[in-house]
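Structure incoming, see below.
Of the protein chains in this complex, all but one are displayed in their positions.
First chain written, first letter: the chains are A and B, and each begins at residue 1.
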Amino acid sequence: MSIDVELQQAAVKYKNKQKVKDRFISALIGVFAIIWIFPIAWTIWTSLRPYKDVRANGVFSMPKTLNLDNYTQAISRMDLPLYFWNTAAITIPAVFLTLFFGSLIAFVVSRYSFRWNVSLLLLFTAGNLLPAQLVFIPVFKMYVTLGKAIGIPRVLYDSHWGVVLIHVAFQMGFATFVLSSYMKTVPKEISESAMVDGASVFVHYSKVMLPLLRPALASLGVLMTTWIYNDFFWALVLMSTDSKRPITSALGRLQGEFVTDYNLLAAGATIAALPTLIVFFLLRKQFVSGLTLGSTKG
Amino acid sequence: MMSDLNNGISRRSVLKGAAVGGIGLAAGGSLLAGCGDKATGPLAYGARSVDAGPTAQNEALIAAYTAKTKNEVKYNATESNAFQNNLSQYLQGTPDDTFEWMAGYRMQFFAEQGLLADLTGVWDAIGDQYTESYKIASTGLDGKQYFVPKSWYPWGLHFRKSMFADLGLNADNVTNWDEYLKMLDGMKKKGLVGFAAGDKGGWEAMGTFDILNARINGYQFHVDLLAGREKWTDAKVTEVFTYWSQLIPYMNPNVLDLEWDGAMQLLLQKKAGSMLMGSWFGGNFKEQSEADYADLSIIPFPEINPEHGRDTIDAPIDGWCVAANGTNNDGGADFLKFAGDMEGVNATLAAKDANGALIPMTSANSGQDTASYDPFQKEQLAVMAEAKYITQFLDRDTRPDFAGPVVGPAIQSWFKNPKDVAKIQDTLQSQWEALPPLA
Partner (left out) sequence: MSSTAKDITTVSRRRAFSKTDRTTLSAFVGVPLFFHLLLVWVPALLTILLSFTYWSGISISRIKWAGLANYKNIFFDTPAFWEAVKNNIIWLGWFGLIATPIGILLAYQIDRQIRGHKFYETAYYLPVVLSLAVTGIIWNFLLRPDGFVNGLFGRDIDNAISFFGNYDINIYVILTIASWRHIGYIMLLYLAGLKSVDLSLREASALDGATEWQTFKKVVFPSMKPVNIIVIVITIIESLRAFDIVYIIYGSSAGFPILGTLVFQNIAGEGASMKGAAYAVILFVLSIGPIIAYLRATFKSDVQ
């Protein structure tokens, strides 16, 4: 009996020690979390202060006014609606096509057994990991040559579709991999009964599997949207007309144009970051589960 | 094999038509023969700056052109660095019909690759408004013209008249190296940065190298060095760095953290006493305030070697080209006939900045009445007129795959370790020799 009591006491003491450690750890992580978001907070703070106020009184002065002037100015002077439209014109088709193509391959590879299934998966996944600079010159030349050949120079180069296609080609691998892992968790009986019922491959895909994929597609869609939205390299090198570029590539230009007006620039940067931030806050669950599907199997 | 670089331009007096006396075509400009006879259709204009001043100028120019010819012009502006990085792709893919560019080998290179349209027709129409040296600067390696000049600016020593007055300095007394160092000393004692410098972009300090090399070793050596006829390991080059290191104590400590506009800020905020830079930033001073602009002054970089005096200067020429792959080459050429003519120049000169003031521009066209120059522009003119030889700037005068990737970082690493001169010289020479043949 007394041994039990001793054990219990030891367990309690251990738990208390751990609790103290935990409080310390939590505090430490907490302090760093504040430091972590400080840069973002400082930028938002900068965006709320009028430029004249800062110029007159210095960066650390207590603000005389805080307003959204910089934001209204940013929207009007930086052509932001145009750049956001470009972003949408690139991101939405790219995400849609990536999910679509990814689901096709994932479907074939996970519901049917062909000899080259694994090779396909390997090919796509490896392709996703290649450095973008490795393919840039030939892709550019292909786009331009095609344009010359069919008489429409802007068919792919300096066109939203050109950027969409390169995103799709690269991100397909990740989508395929994630969706095929997910599809493996769908019970075989479903496919089995569909085939017994005489369903064609197409019906198998569209009416049976696709509806079941919705959660995975949602999560993956959230991830892909964020990644493609945030890219700035491809739009930079595959487009020559600045007014067609998405908001992220345009930020470089805005930084050059408004180099001394930090407050205006801060507002512009905040607006540019808003979509992904909003998506993140509202759809955090999907975000995390998208990564879950991608990093572990089943 | 290395193609023969037509580096630099030697001319007795650059602005024979525009300097002292303001001869040539006065107000009015020449009549454009046949302009507007055929509608050349809509065209696209590619600008390589998004700054307020140049944009206002372009808008004024395009408005005047459209009013005259009823041709639609689409305006496409890109930030300067992005434009330069993208130029090769831009010209191959979907270039605008006419676009802003620079004279020198930078232009000749693209002409030689077949990416620029032949502008001999434009020069036939307006060539008489430019001096011979501008025509030479606009000529490609094959003898045809591919460029229409717009404006020029000198690289010189800039300072603020008010600061000189406060320090009891007289700009006329800063004509040679010793006097300059004495001046810098005085500034340092007063807590100022004597020689504002920023080299974060990798190209800014090339101006200092150019002028020191020209002052110490002369124009011919400088041109030969950039063309590969002299060696970077030569003791003459070592001398350049020796003199340069004498300036280091008077520079701001964070040279590699500032770009050109950071150095300019030092001058603007009266924290620095002098700055070697191209005069283009005058517009930025003017945007700040008229008083600041009026305070700005320029003198030639001091003499170092009496044998060469102050006979050489970097004076890059900016202008336009027509892209061979554009959809409307004729339209582009037609536009340049207007832009390069006094009519276009006058329209550009009438542009106003955000404060409603006129934007200063030193036109390459002999027709611009130099009597109408403001004091700062007159000083720039004087600096230019004194020089016998004009160069375009290191990154416009030598191979682009040498200037940016090799010389830029080499100078930056010298700033990091000024004692490493020998090693840097060796690297420069070996990398020059290792350059692949141009293809």
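As a convention for this text, contacts are C-beta pairs under 8 Å (C-beta built on N, C-alpha and C of every residue); 3 or more make two chains touch, one makes a residue touch a chain.
Note that this is a predicted model, so its numbers are computed, not measured.
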Looking at B:Arg48, B:Arg160 or B:Lys200, which makes contact with the chain not pictured? B:Lys200
Out of A:Val5, A:Val20, A:Leu134 or A:Ala149, point to the residue that touches the absent chain in the complete complex. A:Leu134
For the full complex, which residue in B:Arg106, B:Lys150 or B:His308 touches the chain that was left out? B:Arg106
Chain A residues that touch the omitted chain in the full complex: 10, 14, 18, 21-23, 25-26, 29-30, 33-34, 36-37, 39-40, 42-43, 46, 58-60, 101-102, 104-105, 107-108, 111-113, 117-118, 120-127, 129-131, 133-139, 141-142, 165-166, 168-170, 172-173, 176-177, 188-189, 191-192, 195, 200-202, 205, 226, 229-233, 237, 248-249, 251-252, 255, 262, 265-266, 269, 272-273, 276-277, 279-281, 284, 288-289, 291-292, 295-297
Going by the touch rule given at the top, which residues of chain B touch the chain that is not shown? 81, 84-89, 92, 106, 109-110, 113-115, 193, 200-203, 252-258, 262, 265-266, 269, 271-272, 399-405, 408-409, 412, 416, 427, 430-431, 434, 436-439
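Keep in mind that, in the parts below, only the chains that are shown with their structure count from here on.
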Can you compute the centre-to-centre distance for chain A and chain B, using the mean CA position of each chain? Integer Å is fine. 42
Looking at the complex, which residues from chain B come into contact with chain A? 50-51, 76-82, 86, 89-90, 92-95, 261, 325, 327
Of chain A, residues touching chain B in the complex: 140, 143-144, 147, 153-154, 157-158, 236-237, 240-243, 252-253, 256-257, 259-260
